[in-house]
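Below is one structure, written out as structure tokens; comments come after it.
For this view, one protein chain was removed and the others were kept in their places.
Chain IDs A, B and C follow the sequence of writing; residue 1 opens each chain.
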Amino acid sequence: MAGNTWGERFTVTTFGESHGPAIGCIVDGCPPGIEISEDDLQVELDRRKPGTSRYVTQRREDDRARIVSGVFEGKTTGTPIGLIIENTDQRSRDYSKIKDVFRPNHADYAYLQKYGIRDYRGGGRSSARETATRVAAGAIARKVLAERFGVRIQGYLAAMGPLELACTDLDAANHNPFFCAESERLEELENYINALRKDGDSIGARINVIATGVPPGWGEPVFDRLDAEIAKALMSINAVKGVEIGDGFAVVNQRGSQHRDEMSPDGFASNHSGGIQGGISSGQTIRASMALKPTSSIIIPGDTIDTSGQATQMRTTGRHDPCVGLRATPIAEAMLALVLLDHALRHRAQNADVASGLAPIASERA
Amino acid sequence: MAGNTWGERFTVTTFGESHGPAIGCIVDGCPPGIEISEDDLQVELDRRKPGTSRYVTQRREDDRARIVSGVFEGKTTGTPIGLIIENTDQRSRDYSKIKDVFRPNHADYAYLQKYGIRDYRGGGRSSARETATRVAAGAIARKVLAERFGVRIQGYLAAMGPLELACTDLDAANHNPFFCAESERLEELENYINALRKDGDSIGARINVIATGVPPGWGEPVFDRLDAEIAKALMSINAVKGVEIGDGFAVVNQRGSQHRDEMSPDGFASNHSGGIQGGISSGQTIRASMALKPTSSIIIPGDTIDTSGQATQMRTTGRHDPCVGLRATPIAEAMLALVLLDHALRHRAQNADVASGLAPIASERA
Amino acid sequence: MAGNTWGERFTVTTFGESHGPAIGCIVDGCPPGIEISEDDLQVELDRRKPGTSRYVTQRREDDRARIVSGVFEGKTTGTPIGLIIENTDQRSRDYSKIKDVFRPNHADYAYLQKYGIRDYRGGGRSSARETATRVAAGAIARKVLAERFGVRIQGYLAAMGPLELACTDLDAANHNPFFCAESERLEELENYINALRKDGDSIGARINVIATGVPPGWGEPVFDRLDAEIAKALMSINAVKGVEIGDGFAVVNQRGSQHRDEMSPDGFASNHSGGIQGGISSGQTIRASMALKPTSSIIIPGDTIDTSGQATQMRTTGRHDPCVGLRATPIAEAMLALVLLDHALRHRAQNADVASGLAPIASERA
Partner (left out) sequence: MAGNTWGERFTVTTFGESHGPAIGCIVDGCPPGIEISEDDLQVELDRRKPGTSRYVTQRREDDRARIVSGVFEGKTTGTPIGLIIENTDQRSRDYSKIKDVFRPNHADYAYLQKYGIRDYRGGGRSSARETATRVAAGAIARKVLAERFGVRIQGYLAAMGPLELACTDLDAANHNPFFCAESERLEELENYINALRKDGDSIGARINVIATGVPPGWGEPVFDRLDAEIAKALMSINAVKGVEIGDGFAVVNQRGSQHRDEMSPDGFASNHSGGIQGGISSGQTIRASMALKPTSSIIIPGDTIDTSGQATQMRTTGRHDPCVGLRATPIAEAMLALVLLDHALRHRAQNADVASGLAPIASERA
């Protein structure tokens, strides 16, 4: 496959550039009989959308995903679901400043070297705009996971720059523009962002995402392990530079006697492994984390070259996020949903007849 | 695809259990005309093999990879290369202690729940034994990468528990059993391992791996980005819990003005991005890192359950590594090789005719 | 992959039902730098479109394919090309007669048993309407094949019922509604169709399709042989029940001394093999053929059951083709183009460096 398809059995193939006529995707392999509406997609798209607060870019993307196939009388039919989001914010624009200049640490230099073509319109295919289609497809996956498998997914902001955030109330993450699950820190976050904006600079972030209700058995060793696929899924999101499962890099300095998740008939004693052992879900909560770099589109001028190879400087003036990580939570959730549903279907393709004879133990013992 | 195949154009499909008759793999899509011999594979297998020092498990795997197809008169023919490694160390053994008991944090509980079958022989398919086939296939990929594309790959131990290790001499990593690139720390490492063994415990590790000579242009956005595929490849290795590209999780607390890799006609000013931008290689050195958990097979007893769900205790007595990370460097190198060659071929499938008109700039400026 | 994607490197993923809001597809992996416009697609869509003559269904599909991504300033960028065709002919309709009744030999009974959902609107996903997206995607493939590889594709009607048609002037096939390459037979064809329509019945057809300019070397044994992929491609077209390469079923009664295509420095002496040997193109003209069944949607009543399993009768009254084969030539050409371009790219992924040292011999000697 060329690179724009995710999944093996529940697949998503996407298209579209930041400033082209439309973006969209095809969701194939969706189980039939699932109630789905454009409103279901809208809920998720609205969570991701820029312009929801003054802390993210002010571009107004009035994203409306149109379902043009695969749903009949309100239910999925099992045939491919076509989703189209028109790019309404395509007003004519002056690209003269960026047309011939590579933005440092952006994708445009690499894209030119790969394809020999320069699409200078706002990032083209490499823009985070593309992730709207992931969120729309993810909304379908989340619906199937919830209704057919009892799986729920939720992410939250775990760090923004030096501010490390706890998860004291997971549900709260859905009710503030930072996806922060430690509500009492909101003012601190606002102050930090305001100072950053004043500096004309940007900052990195860490997002955590969890899934509950995943039964033991999902994941396809040795290569398509559940953790390996989650790593790919999260790393495929723009600006992500690191991925962890369970304790992640902390394991480097853990001892075996400390890390191993002991078991008893009452459940697991801990969840250092993040719910995945040997590449297969263990029945515990799936825990993953990802690091997003600070955007390079900042007001502070930086050295770069132009398309003829000459030295120049770049200074971004348009609307951009001081912390791209603030919009990433719904995208991480969507990608986790795509991985999990795909593996739910792959698992039952091979193992639908299996009865292990052993009831799953509790995810974590009280 | 079921889960035991890696790659799209240069593919590796593996089989084999820890204590079955043989392990092996099929390498398909290899360019023809490459000189390859069983000795080429042996060099890499010997680097990975247990028993090379007293710091890793004493099991003697006298791994000999037999090439049974796809090579004629010393050269690859373009047809599938069959590799077989007989399991010579299959002596009859007493499994009675572990037959009915799950080892905490091992794969055996999840495997039983997935497949309904318990292969109690030393980990079966979930054993790290399987990675020998990756190393053998990786040896072929490394040869093609070197000869046809000028790419070199090298890994080293970056941390073992609390001991963080620099890379002062990359080549030195090939000449000690720790794959340590800071030679003056070897005694420190030995002492740490000896103390650990006395405690009957184990420890985690971090491995770094780099690739030089990768031209700009490899990687297939938006899902099969080069960084995403590396993340999957490394996370698919036993015991890995975290993956980073470039600065990795450090980006959480970096500012845009600090992270962005500025460019000039003389080259990039820095390499925070790890040689990948927008999911495509930039022409800089590829830098990745992974965290390996401490093995759970330790002498210190731990709570667990047996296959009937009853509480019991587990205490590993056999030969096991106090730090599985010590054997992981050649495996990380092999997986990076598989990713890179696959993407080299995918890239030229689509873009063989492309001329960007812009010479790649230097990887890093002097 | 779920079943709506064609190809490995040049891929086409389609969506859409006969009477839903829109149909379309995503073309991924297209080489960059190819000039392509909506007019290029329109030429092919117009060839396939119903309503072009009184011999095919009178439904007016004013198919306009919109290119919504992957093309910038008139050229492909290497990113996915999104194509959308709105279903303008979606007027409200009375489905009461067919809503609960299965049409004999149509897909609707099998679809219900597979998905548990009945989309009674004119065939839904199983309608030949879907093939418009194949033709649009095929138009892109044909352009790339012509410009980058010098390959041309042309089909023609080889038989309609008892009327067997020669190919006396291949180009003529593009200038009559039957795609007939034996112009002097046109009146005979018209008379046959008129009589058939009077009977309220339908008839089968045979379509031949050829490709010239294919170099030796395309095709990926042992499973993805070029002939095997062409067989799948043609058999995936609605109503096709048989596929042949070269002499096809005539080989059953041929002797080896007669069938083998002897060679000389001046070229091949014959082309019984249809340009493919051992699953790889030989450099000769590719020749394939397919048989299409008569449509079952006819005026003559037939026994069937309804969705509750009760016996009933079916009599189609709407607009339908007396010979669906008459519209199939552009579809066969499109599918052959998808196969060939995909294999051109797969071939060069692995074999870009190959020089056989032997110049291809002439396709056929004079």
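Please note the rule applied: contacts are C-beta pairs under 8 Å (C-beta built on N, C-alpha and C of every residue); 3 or more make two chains touch, one makes a residue touch a chain.
In this text the structure is predicted, and so the values were computed from the model without any measurement.
Chemist: Can you tell me which of B:45, B:65, B:81 or B:251 touches the chain that was removed from the display?
Modeler: Residue touching the absent chain, from the options given: B:81.
Chemist: Taking the entire complex into account, which one of A:31, A:177, A:265 or A:360 touches the absent chain?
Modeler: Once the missing chain is taken into account, the touching residue is A:31.
Chemist: Which residues does chain C use to touch the chain missing from this display?
Modeler: Counting over the whole complex, chain C touches the hidden chain at residues 1-6, 8, 14, 102, 104-116, 125-126, 130, 159-162, 201-206, 215-225, 227-236, 238, 240-265, 269, 272-274, 276-283, 291-298, 300, 302-305, 307-311, 346-347, 350-351, 354-361.
Chemist: Given the full complex, what residues of chain B touch the hidden partner chain?
Modeler: 1-5, 8-11, 13-17, 20-26, 28-29, 32-33, 66, 68-70, 72, 75-82, 84, 114-117, 119, 121, 124-125
Chemist: Against the chain that's been left off, what residues of chain A make contact? List them.
Modeler: Interface with the chain not displayed, on the chain A side: 8-9, 29-33, 78-79, 148, 221, 345-346, 348-354.
Here is the rule we use: only the chains that are shown with their structure count from here on.
Chemist: Using the mean of all protein Cα atoms as the middle point, what chain has its own Cα mean nearest that point?
Modeler: Given all protein C-alpha atoms shown, the central chain works out to be A.
Chemist: Tell me, please, which chain's centre (mean of its C-alpha atoms) is farthest from the centre of chain A?
Modeler: Result for max centroid distance from chain A is chain C.
Chemist: As a quick test, compute the distance in whole Å between the mean CA positions of chain A and chain B.
Modeler: 26
Chemist: Once you find the CA centre of chain B and the CA centre of chain C, what distance in Å lies between them?
Modeler: 45
Chemist: Residues of chain C touching 2+ other chains?
Modeler: 8-9, 29, 32-33, 78-79
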